[in-house]
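This is the structure I want to talk about, given as structure tokens.
With one protein chain held back, the other chains of the complex are shown just where they sit.
We call the chains A and B, going by the order they appear; numbering starts again at 1 in every chain.
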Amino acid sequence: MNRSTLLVLALPLVAYLMAFFYIPFIVLSYYSFIDAETGRVTLDNYLEIIREPAYFNVVLYSIVLAGETVVLTLILSFPASYYIALHSRGAEKVALLIVMITPFWIDFLLRALAMKNILYLLGFREGYYSMLAAMVYDYLPFMFLPLYASLSRISPSILEAARSLGARDRDLILRIILPMSLPGIIAGFTLVFLMSLTEYVIPSLLGGTKGFTIGTMIYHLFLSGDMWGEGSALTLAITLGLLAASIIVSRRLSRFEAYQA
Amino acid sequence: MRLTRPNPLRIYTYIIALLLYVPVIVMIAYSFNDSKFIGEWRGFTLKWYKVALGDNAFLETLYNSLTVAVSSAIVSIIIALPAALASRKDRLSLGLVEPLIYPPIVIPEIAEAVALMLFLISLGFPLGWLSVFIGHTAFNVAYAYITLAPSIGASRSLEEAARTLGAGPLTVFTKIILPLSMPGIIAALMLTFMLSFTDFIKTLFTTGPGFQTLPLLIWNRARRPGLTEYSSQNALNALASILIALSLSIALAYTAYMVKRLGRGNA
Partner (left out) sequence: MKGVAISLRKVSKKYGRVEAVKDIDLEAPGGSITTLLGPSGCGKTTTLRIIAGLEKPDAGSVLFDGVDVTGLPPEKRGIGMVFQDLALFPHMTVFDNIAFGLRVRRVPENEIRSRVNNVLELVNLDPSEYGRRRISELSGGQQQRVALARVLVIEPRVLLLDEPFSHLDYKIRQKLIGEVRRLQRRLGITIVYVTHDQEEAMSISDKIVIMNNGRIIQEGRPDEVYENPANLFVATFFGEANLLEPGLAGVDASDIAVIRPERVKLEPKDPVDVIYNGVVEDVVFQGPYLRVDVRINGETIKVIYPKINGGRIRVGERVRVGWNLSDVKVLGSE
């Protein structure tokens, strides 16, 4: 096959993404520069989201919530992924991996619903900590998987080599295990942070009055209210911010992994 | 070798594994509770399953979700497969496709949902089955591509070997490339089906009046658990349990398929 045939093969995918992914973002940015009442081009929407402290507060609040989710999922899943990657073997390892991966197959919404049930049974009602608990519960597998992937790359012979060179437990953890699992930590951190920052389902189900996050705010700006201009400006700013952050992280990460390999 | 005594770590791991399942198990248990509320246990019943199976809204939205998910999975594979094949062979196609693939995966779904909604509304496009399908397919093509690209096709020398043995390009495709790509295609079908079937955000923004999918129905009822038979907490738990059973049996069938293929040294 020659090059032009191959390009024709790639064309449907490129065209579909252009039509239903990239062009919609151009439309979004168009709305962000338009004054809803006069229809004129304006920067007011952007100025408004900077000027109005409510926007800033919601963004900050969501960053704190996402940050807490990330830290808790990391703390909770690191020992488990470490145990499964380096200390379990044979049937136990397979069984534990299946157990940790199966939640991916259960709908995110259903897991949030299950969490809502059990919190209700335990006497917790909607609020910040219910919301946080459900976030941690739903995102834990997303942190576990990249951690496990990087920890499983540490072969027992590396640890044995370190031992033979005189390393104690402390040295193993600080000088071998943590540095080698760093790519997984960064990947899991980024993944969970990106997803939880704009999470909508959990704040809307479990947040109650504390559930006013970026996700629910965008919902209200577009679907309850009619503030498309400011909503578009906010959405675009957050999108570009997250895209830039994830590009920087993935560049660093691939360089870091190339260096480790 | 053991780094530390493994027992505390092991116990911790088992506790975490268990905690992942406790909420789901409790939900399934209460779906058999003979009460409308989860707070009180009144004995075993199957009535919530009868309620679910007689619930027209459930059956209708299940049907909607299935038709959207199946169509979106198939169409996204039809769109992504040729691109995956092309980019494997040609750096120019790769350079064209790869940069376009990652934003749909990285960008928050709520942002792409809003953007697509504005786009469709400004075109005057009617919101319903078709707009939801278009929205799901927009992220599915990206996921289909990244699932297919590494696993698709045959190595260059396998194709060349088939050519030197006398096979023309079409035979090479049907006898070598397609069979070797099957695990990737099945994996991509599974992933895109599940992504669409469980999608909430994209559907929320791109659907119109009169068209609802199952996740939307569940969300609506979960937000305001009602007193009617259909919307009570335990009726919802039964509904959720049916869906969990459905996803887990799909997962099991898929795992069995992959294990069988791996067992044949065929992955």
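Quick notes
To be clear about the criterion, a residue touches a chain if its C-beta (ideal position, glycine included) is under 8 Å from a C-beta of that chain, and two chains touch if they have at least 3 such contacts.
Predicted model only: the values in this text are computed from it and were never measured.
The shown chains contacted by the absent chain are B, with contact judged over the whole complex.
The residue touching the chain not shown here, chosen from B:M27, B:L180, B:L204 or B:A222, is B:L180.
Summary of contacts with the chain left out: across B:A162, B:M194, B:L217 or B:A251, the touching residue is B:A162. The omitted chain makes contact with chain B at the following residues, 155, 157-158, 160-168, 171, 175-176, 179-180, 264-266.
We adopt the following convention: only the chains that are shown with their structure count from here on.
One simple way to say how far apart two chains are is to compare their mean CA positions; for chain A and chain B this gives 18 Å. Interface residues of chain A, counted against chain B in their complex, comprise 1, 3, 6-7, 9-14, 16-18, 20-25, 27-28, 31, 76-77, 79-80, 82-84, 86-88, 96, 99-100, 102-103, 105-111, 113-118, 120-121, 137, 140-141, 156, 159-160, 163, 169, 172-173, 194-195, 197-198, 200-201, 204-205, 215, 218-219, 222-223, 228, 231-232, 235-236, 238-239, 242-243, 246.
On chain B, the positions that touch chain A within their shared complex are 1-4, 6, 9-10, 12-13, 16-17, 19-24, 26-27, 30, 38-39, 78-80, 82-83, 85-87, 89-90, 92-93, 96-97, 100-101, 103-104, 106-112, 114-120, 122, 134-135, 137-138, 141-142, 145, 169, 194, 197-198, 200-201, 204-205, 215, 218-219, 222-223, 233, 236-237, 240, 243-244, 247-248, 250-251.
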